[in-house]
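Only one protein chain is missing; all other protein chains are in place.
When the chains are written out, they are named A, B and C in that same order, and each has its own residue count from 1.
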Amino acid sequence: MHTVLLRKLLEALLTLFFATLIIFALIRLAPGDPVRLMLGHPGEIAAQGTSAYDEKVAELRAELGLDRNIAVQYVTWLGRLAQGDLGTSIFTGKQVGSEIAARLPATVTLSLSALLVQIALGLIFGMVAALRSGKLADQLIRVACVALASTPAFVVGLVALALFAVKYGVYEISSDFSAARLWLPALTLGVLGAPQLVRIMRANLLTEFGKIYVSSAQSRGLDRKRVVRHAARNALIPLVTMVALSFAGLIGGAVVIESIFSWPGIGKYALDSILVKDYPVIQGYALVAVLMVVLIHFLVDVVYSALDPRIHHKGEAGREEKA
Amino acid sequence: MKRRLNSKNPASLIIGLVVLAILAIAILGAPLLAPYDPVAQNAAERLEKPSEKHWLGTDRFGRDILSRTLHGGQTTLLSSLLALCAALAIGLLVGMAAGMFHGSALDHILMRIIDVLLAFPFMVFAMVIAGLFGTGLVHLLLAVVSVWWVSFARLTRSVVLHAKNETSYAAAKVLGASNLAIMRKELLPKAISPVLILATFELGTLILSIAALSFLGLGAQPPAPEWGSMLADGRAHFFQAPHILIGPAAFIVATVLAFNLIGEGLRDRLDPYEKLEL
Amino acid sequence: MRKLWSVVLLGLSLAVAGCSGGNSNTGNGSPASSSPAGSATQSEASPSPQASGAEPQELVVIGQEINASLDPVKPLTSSYLRNIGAGEALFKVNAGGEVEPSLAESATEVDPTTWEIKLRPEVRFWSGKAVNADAVIASLERSKSLDLQAQPFLNDLTITKLDDYTLQVRTNREHLPVPLNLSYYQTIIHNDEASHEDVATMDLTGMYKVTEFAPKQKMVLAINEDYWGRKPTIPTVVFEEISDEQTRVLSALSGRSHVTLNVPVSSLTQFKDNKEVYLSAAPAASTQTIYLNLSQPQLQDVRVRQALSWGADRDELVILAAEGQSTPVTTWLGSNPAYAAAKNAVYSQFDADKAAGLLDEAGWLKESDGIRYKDGKPLTVRLMTWGGDKALGEALQSQWTRIGVKAEVQHGDYSLIETARESGDWDASIEAWSTFGEEYAVLSGQYSSDGGANYGGYKDEETSRLLEELKKAGDPQSRHDLALQINERVAQQAPVISLFPRPQVTAVSGSLQGFEEHFRQFENVVNANLTLTAQ
Partner (left out) sequence: MSSDNRAEALEVKGLQVAYEQNGRRTTVLNSLDFKLGKGEILVLLGESGSGKSTIAKAVTGMLPPSARIGGGSLRVGAERIPDLGKPGIPWERIRGRGIAMLFQDAQSALNPVMKIKDHFKESLLYHGLASAEGAAAISVAMLERLNFKDVRHILECYPFQLSGGMCQRICLALALCLEPAVLVADEPTSALDTVSQKEVLDLLRKLQREMGLTVLLITHDIAVANAVGNRVIVLNKGVIEEEGETRTVLTRPGSAYTRELLAARNRIARPARGLPPAAGKPVLEIVRLSKTFGGKKRVLRQVDLTLNEREILGILGQSGCGKSTLAKCVAGLERPSEGRILLRGADIGHLKGKARRETSKRIQLVFQDARASLNPGRTALQLVQEPLQYLRIGGKEEREALAAYYLHEVGIADEALTRRPPQLSTGQCQRIAIARALVLRPDILICDEAVSALDMSVQAQILELLQRLQRQFGFSILMISHDIRVLRAFCHHIAVMSNGSFGERKQESGRLHESRQPHTQLLLKCAGDMEDGLV
């Protein structure tokens, strides 16, 4: 078993290396120079004569090491990364590591709770759609899923806010990260992400219904609920990968919901830093995002083999087939 | 409990095609059907609710939303379908290659690239492409395609891994088929249908991502009507004039529903043996 | 199976309610309320979440952005510290536009190039350290060296200590308004020995001390007990960043925030029937201006530039792009209250025929497709916009197209505009600079040949000569006339086209008394006589 773990670790490192290399080069290709953007912010009065301005820019660029060629910058960044230092933000001057650490819990809690909502909705409506497949309930759920999947996130978010914060006043609009403020963004994000899981759950269930062990369970005189449970257990397994994918998507994609509910997560922080080309922060964020995905893939393997004995016994080959 | 085998229900395919036909007629016939010029501004009739004169109301510049939705359809659907097909093609190719040479170095590298792209903040990609190549819809589609093929590749790879265990694959190999021939004749037909179904769902998300990126300057430049940017612009007046969104949103839902119904109907039609439903 | 169905119904109703809640009554002309569609958010006396029985102890201020650091020399940080009452400068500008002493006691102009400023002996930093001449000089020196944006105000001054509580300021220009220069937020007085990185170690003089800070998220302040001036009554202030426009509006409507800055003009109707919140809409002293690139061939002919200005229907632009929350301005200084007279000088009102005439005169003849050509090439203007100016760009594009210009809008991120300026590959872009301040500094920054905001490369002897004269001008009256002349000259040469002052709307809760409207919104939001009554 440990050789598999070792290989997985190596793969993870390779992915991380790929990611940091691409992001490092890519953001420098993007237009706009962070220092000029920071200094040149249209303030009160345009300074007359730009000589002082250019000196300051050059001075700051040297200070931040942005004037050295990319390769050197990359190596120094990697070197510092090895000691766990993600560098300091050009804009706030704060340690990127601590900034991300301060904001990551908010995004993870939001994504996790949204994921729970997604799974709950996915299972319930997926089950109903499969059991009533072809009937009215199935078509209704299909139309609702398609409608939800084609509705912009900000529509659902703003309507939820208008309803619960203004009309009924049960939700407080602020920028705190607190349990009292978690339920609405989590519910919104969950409802937005649910259609994907409903569709998969329905398809998997219908496939399992066609299998012989379901008829065999039926032939043992078991009632409908137990027979469905037999099929559901098998239908859940491929769902795990889907759930992992949507969780990875949440980490990146929750930006819109985070900004609407002013949820102090990493999504909003990343979006701001991307707009002002705060290189260290973008690099730190991308690193963490990729790390999360790699972690999730690892968890999927663990959960997979726990859920499906065939993989546990057949090892890697089994999982590949089930992917 | 009735066990629903993969029996054919033509209903979903027919309904899907009918809805798509109506949409196509409405959109392609936009120059004739649209009551007003989609671009002409009219300050007097700003933000009017849906009425006799303007069935879907008017936007902040007093432009008729129904006309803009019809004309916008051409740009949105054409471009997003184009982007989707490009992503589909790349996804299929990469997926098949990765699946075909499963376990080889190529497979590992492709999977690592897929992992990286999955985790990648799409925003950065879009920004870079806007910066390097400039704003506009074509460049947005470039950004979309460069990231969107990943989900298709993943799905194709898993279909190929399944297909490799089947007799038809072994038969082709024994009969002396080259890898390329096997891909074309055995793997592609099996992968097409599940990927097509996934594509129908991705269409909705794709159009919405055009809306999400318009503040970066990607997507159709004003005044061209386009569903995505109409949604984004409608956001500012969301509470004052929600009707701005209803036009484009309804058309997007109808389009995605149509493609989804067709996808489901096709799957039953195309692969009677198809067990893998996604 | 019954149980399953009940769960399903709950789920479905939740999703449906979620989707339709906001626009439930989009039916045309709902009888009950006369207000337009968005009345779903018409809130009766909605209970504000912390309707605590006792006198509410917390003033909540919501901004589009708050500072990213605590160090006053970091960009924009000092403006937020100033408006929330944490930081103070030697002088301040009151709502009427006059300069008043703040930390300083008084300022007298001894001779055309020297001023004496008397300090208040009783003023202490939060740490208790005395705010004497040495401390003030050290603070201003630190700002000058580290904060690029403080330099326009401090470069012309050399400050020396006469005695512990009097400063002598020598200016390299005659009759420089030293108090005005020392009223800007960039000249905020801070203890230069303290480290301004952390809440505990930062050291300012304001009526509120910072107790909690999360960069670009939230700042909490408490009353500074030994404040030198009149102490405020509200014990704590919470200053939060909510970057999403609609969410800010909803936070005001929900009654949670007492002061909500940067309310978007497109959401004003939502406040119409709301009795608890009133709006203070004072156009800012900064003009939405189109900067033209004079090195582009088609824009070198002044008649073309003037035609573009005549062809812009500013009244329609105010309605379409600012929801009517501003008034047209045809010259740049027009948005400054002190120069309101120049509001519609030169281009008195929208005149499409005059524009057409000018273009014909300049050789750009209209062809069948409605676009003007000159020796084969169409008259194209690519207008680059960013942030919230997309609608303004779209309206202009439509208006200019009507007079035969092939106008395109390229909306994108600010960095795209910067890169285009560096490469010179741009025609026009929209920005808004402040028109308030010392005339020479403001006008030279815009129109002198090496002005920081002179993007289009405008060089005009007449304007430069007038600027030199303004530099040496002594009394305020001659400065005022010279400024007007420059303003008119520039409007006439049209290197830029001024449109209207940027709208600026603040939502203030009815439960807050003592809020002072100020033409510089981010100036002093918090003042000593603010009081909160229970909801």
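The rule we apply is simple: a contact is a pair of C-beta atoms (placed from the backbone, for glycine too) under 8 Å apart; a residue touches a chain by one contact, two chains touch by 3 or more.
Predicted model only: the values in this text are computed from it and were never measured.
Enquirer: Going by the stated contact criterion, tell me the shown chains that border the hidden chain.
Expert: A, B
Enquirer: Which candidate, A:Arg142, A:Arg181 or A:His230, sits in contact with the chain we can't see?
Expert: In the complete complex, the chain left out is touched by residue A:His230.
Enquirer: Identify the residue among A:Ala217, A:Leu275 or A:Leu291 that touches the chain left out of the display.
Expert: Of these options, the touching residue for the absent chain is A:Ala217.
Enquirer: Could you please point out the chain B residues that touch the chain left off the display?
Expert: 2-5, 7-8, 166-168, 170-178, 181, 185-186, 189, 272-273
Enquirer: Determine and list the chain A residues touching the chain excluded from the picture.
Expert: Counting only chain A, the missing chain is touched by 211-213, 215-224, 226, 230, 233-234, 237, 307-310, 313-315, 317.
We take it that only the chains that are shown with their structure count from here on.
Enquirer: Return the distance between the CA-based centres of chain A and chain B, expressed in whole Å.
Expert: From the centre of chain A to the centre of chain B is 21 Å.
Enquirer: Averaged over CA atoms, how far is the centre of chain B from the centre of chain C? Could you give it in whole Å?
Expert: From the centre of chain B to the centre of chain C is 41 Å.
Enquirer: Among the residues of chain A, which ones contact at least 2 other chains?
Expert: 30-32, 147, 151, 154-155, 158, 162, 224
Enquirer: Give me the residues of chain B that touch two or more other chains.
Expert: 127, 130-131, 235, 238-239 - these are the residues of chain B that touch more than one other chain.
Enquirer: Touching chain A in the complex: which residues of chain C?
Expert: 1, 4, 7-8, 11-12, 14-23, 40-41, 43, 46-50, 60, 68-69, 71, 74-76, 148-149, 151-153, 184, 186, 197, 214-218, 238, 240-244, 246-247, 250-251, 253-257, 413-416, 418-419, 431-434, 437, 441-442, 444-446, 448, 450-454
Enquirer: Touching residues of chain B toward chain C in the complex: what are they?
Expert: Counting only chain B, the residues touching chain C are 39-41, 43, 46-47, 49-51, 60-61, 127, 130-131, 135, 214, 216-218, 221-223, 233, 235-243, 246.
Enquirer: Can you name the residues of chain C that touch chain B in the complex?
Expert: 22-23, 26, 28-29, 36-38, 40-41, 245-246, 249, 264, 266-267, 269-270, 316, 319-320, 386, 390-391, 393-395, 397-398, 408-413, 415-416, 419
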